[in-house]
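Removed: one protein chain of the complex. Kept in place: all other protein chains.
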Amino acid sequence: MSDLVQLLTPEGVRVADDTYDPWVADVDDQTMRSLYRDLVLVRRFDTEAVALQRQGELGLWASLLGQEGAQVGAGRALRAHDAAFPTYREHGVAWCRGVDPLDVLGLFRGVTLGGWDPRRHGMHLYTIVIGAQTLHATGYAMGVQRDGAVGTGDPDRDTAVLAFFGDGATSQGDVNEAFIWASVTNAPVVFFCQNNQWAISEPLERQSRIPLFRRAHGFGFPGVRVDGNDVLACLAVTRAALARAREGSGPMLVEAFTYRMGAHTTSDDPTRYRVEAELEQWRLKDPVERVKAYLLRGGLADPDWLDALDAEAEQLAERVRTGCRALPEPDPAAVFDHVYAVLDPDLAAQRDEIARMAALLEQVDA
Amino acid sequence: MSDLVQLLTPEGVRVADDTYDPWVADVDDQTMRSLYRDLVLVRRFDTEAVALQRQGELGLWASLLGQEGAQVGAGRALRAHDAAFPTYREHGVAWCRGVDPLDVLGLFRGVTLGGWDPRRHGMHLYTIVIGAQTLHATGYAMGVQRDGAVGTGDPDRDTAVLAFFGDGATSQGDVNEAFIWASVTNAPVVFFCQNNQWAISEPLERQSRIPLFRRAHGFGFPGVRVDGNDVLACLAVTRAALARAREGSGPMLVEAFTYRMGAHTTSDDPTRYRVEAELEQWRLKDPVERVKAYLLRGGLADPDWLDALDAEAEQLAERVRTGCRALPEPDPAAVFDHVYAVLDPDLAAQRDEIARMAALLEQVDA
Amino acid sequence: MTGTELTLSKAINAGLRRALESDPRVMLMGEDVGRLGGVFRVTDGLAKDFGEDRVMDTPLAESGIVGTAVGLALRGYRPVCEIQFDGFVYPAFDQIVTQVAKMRFRSSGQAVASVVVRIPYGGGIGAVEHHSESPEAYFVHTPGLRVVTPSTPEDGYWMVQQAIASDDPVIFLEPKRRYWDKGLVQTDAADPQAPLFAGRTERAGTDVVLVAYGPMVRTCLEAAEVAAEEGHSVGVLNLRSLSPLDWPLVLDAARATGRMVVVHEASRRAGLGAEIAARVSEECFYSLEAPVLRVTGYDTPYPPSRMEEVWLPDVDRVLDAVEAVLA
Partner (left out) sequence: MTGTELTLSKAINAGLRRALESDPRVMLMGEDVGRLGGVFRVTDGLAKDFGEDRVMDTPLAESGIVGTAVGLALRGYRPVCEIQFDGFVYPAFDQIVTQVAKMRFRSSGQAVASVVVRIPYGGGIGAVEHHSESPEAYFVHTPGLRVVTPSTPEDGYWMVQQAIASDDPVIFLEPKRRYWDKGLVQTDAADPQAPLFAGRTERAGTDVVLVAYGPMVRTCLEAAEVAAEEGHSVGVLNLRSLSPLDWPLVLDAARATGRMVVVHEASRRAGLGAEIAARVSEECFYSLEAPVLRVTGYDTPYPPSRMEEVWLPDVDRVLDAVEAVLA
């Protein structure tokens, strides 16, 4: 595992890394605590969402359990004017990008297909079609180049793009095309693959026979494997990769080696295809616990602070719980909104059909 | 260029190669002459086809000029029961697989979309949609595996598949997916990329920033670059790769480094995008001339033999010329043949419509 | 009638099992079809019983699934591909349209891509985006493909076997909201009762005929029931095969009643309903008492699930159209 970048061991011990230490030199105790806070709150949000799905409040939920370190590390590495292109599981990234958890729920509750303003948050909408967003990220990065926002040295101007995808996604044509485009155009995009070992029921061996980060070498750009359960290492590696992209050195592939602790989604039953022993192994590497251990070991967090954080997490859960139920039901006529810039007469007639039916039904009900 | 496997220099000097010499140890003078014969005849056929297109006998022609070495080397490396999956330019491979040149013309004349029986020749039809055939080749190789025709040690049983594609094709999702599938399934398929430096008007830099053979490493299987203008090296490298596949060691990528000396097709005008100097360079590396030089230098071919070959080439050209014009015009009603196993009544009615129209027109004409 | 009571998904599973048993060339391939048995469990237990070579968990790439299936077919196999959801068939569209559909034609019959592509399709199950699409028109418009869709367990069981036995490539559309519908299946019969490409009159009717397929057959039967209570005799045709279409069945019904409504979930514009309405209007011009109406999904993307009820044709909308053609 010498290939794996790690800064915090599963036991919470900080280990030195000549290459990546400089990238987190600014991470002081305060920052470590705030990283921990993100991890805890994101996990709490996720737990609550799973519960909401069980209660029938969400149609589906894709849990990030086990991947908090990768997502918070990567999410926090972004600058405000950078852009992230997520899959459907990046709730931790959304959190770091300031997206309201309630806005994330909308898609899973079925009240919207989107949920937030991508521009405001520098985070594109969730993309369910596997791999499609990696091309969008690459194109966006090509736009960044054309805007002259690469390699100027001005930190407020230089921009990078972060594309998320899973281990399974690496088999899609689109993802490989994105690698090619990024390589050929030298676009400022970092490909962040959360290798959580599973694509629904399929283990990594179904997608690749060598470590995924090495895929990049065949396309002519660097790839690196980082301990995806180590938020600090993920922060460092992603920062380094984004900086490289911003300065004009082109794309990079980061493979965050992690594990999907939960089901693929709430519809899935992982007991059908994987063994408990594997989970046991990975529980020992929990991304949240290891930061807690680090904080406690160094005396960086006292019981009061931890209690306060727990309380904050419960408040968040409560807000999510109530807020989810209160999400406004969509107006039926909104089926016709935003299909086109301007509704053509044909569609307008179809909309009127709905309105007429609704009126009819109301009469019947009345 | 130490990466490049070469057994015959452009000057026709045989150079030693510890790895690949054994693969052509059986190539005696007689075989060298027969390789030369293939090169000459294939080139003559191609020249004639270009002429036929100019005369309006073909709608289009994709010339293989400059790539004879790669194609004859690869084509001759195949065993009878192996299978080749070509693009639209593999006339030299078709020749080696015993496909009648006239059958190759059909597609370009517009009398058929196919032209030969793929099973009989162990060569699939030409595929125009870039890259699609690489997945077919991989699937076919998966079938070979399932038939138990890999790694038995029986030369009459063990089978390999050879997938052809160009440098441009390496950017297509399908080609990269084929790499993944072949790697994951360890299928007995060899990917033979003729890097002729151009995809119509686009130089290789538009598809990759590193040598193409290295693409394979990112997918976990070996890649090798061979002098594509050296028929002997192509024979050796392809034989080695196919043998590896047949014995169950999985896929391999062969990049035949060559040059498209002609236009992309007869519709193309390469003077718009490339300079004559480049061609000059490559003319010095001609795949046919270097074998001739080798034969002459070694006294393996005397003027009589060469003259006889020229005469044979002219006969071939003559046969192609006359045969092309004599290719039967397709019967209009054949539009409805082989659409489905059984023609449904709806299509039958459409066919009758054509027949009726044809009858009508005949009346008018009469 | 004897037989086994099965859900549609279990009936297709049984059909696949029988196909695997009876023809060693048959193989299943797709994402999660092996150990998991598919996200809808349609291939449940098959990998265990037939091995991973015949029931293969593939890399996550739909073009790869269909493209390698073509190669397997060229080698003599009979691959049955599963596309996990309707909305994920598009990465395979190129292989389906340019390769699978044309192979027989372009080779003058010398090479055939006898591939079945199974696709759970349609909405109404409260799913997230891309999980409720009805892509049938794309395939019906593509010459060289056969397109069929069962709507009952009995049909599921037999049609999947017939599709696999068919030498032509078949797009096999499974109405996912009906996966859990139960029905009797003649699993011990030797042969199917109906040819693969035949439609069926599910309910006779003399006033109006509803033409439906897949998920909408049940909806139309329910509508016909309600209409009957209101004194209208409404028939229901189940197309079963979308390409080729059983035109005699459709045209005769249109001539007999003079009033027809076509119902499908897919969007209206250039959907299959257009073909049926156009053809019926053309061939039954003098028999029609009213225009052929279409009840379809709207010409918008499939909406978020909390709006899908409004988008999907339902009994009310069908009845509305019935009343309109009777007016």
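Read from first to last, the chains carry the letters A, B and C; within each, the first residue is number 1.
In the analysis below, a residue touches a chain if its C-beta (ideal position, glycine included) is under 8 Å from a C-beta of that chain, and two chains touch if they have at least 3 such contacts.
Keep in mind that what you see is a predicted model, and the values were worked out from it rather than measured.
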Exercise for review: Using the touch definition up top, pick the residue from B:19, B:267 or B:281 that touches the left-out chain.
Suggested key: B:267
Study note, to complete from the structure: Of C:194, C:226, C:274 or C:326, the residue touching the omitted chain is C:274
Exercise for review: Specify the residue from the set C:17, C:75 or C:106 that touches the hidden chain.
Suggested key: C:106
Exercise for review: Give the residue, chosen from B:168, B:188 or B:287, that touches the chain omitted from the document.
Suggested key: B:168
**Study point:** Interface residues of subunit A (partner: the chain not displayed)
**Key:** 85, 112-114, 116-119, 124-125, 127, 129, 132, 134-147, 173-174, 177-178, 180-181, 184, 337-341, 344-347
Check your understanding: So that we can see where the missing chain sits, which residues of subunit C does it touch?
Key -> 63, 87, 90-91, 93-94, 97-98, 101-102, 105-106, 129-130, 137-138, 140-144, 243, 266-267, 269-279, 281-283, 285, 288, 290-294, 298-301
Revision key, fill the gap. Listed in rising order, the subunit B residues that touch the chain left out are 59-60, 88, 106-113, 128-130, 168-169, 171-174, 199-202, 206-207, 267-268, 272-273, 329-330, 332, 334-336, 339, 346-347, 350, 354, 357-358, 360-361
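We take it that only the chains that are shown with their structure count from here on.
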**Study point:** From subunit C, the most remote chain by mean C-alpha position
**Key:** B
Point to revise | Gap in Å, rounded to a whole number, between the CA centres of subunit C and subunit A | key: 36
Point to revise | Cα-centroid distance, subunit B relative to subunit C, in whole angstrom | key: 40
Review point. Residues of subunit B touching 2+ other chains?
Key: 173-174, 177, 180, 184
Check your understanding: Residues of subunit C touching 2+ other chains?
Key -> 58-59, 61, 63-64, 91
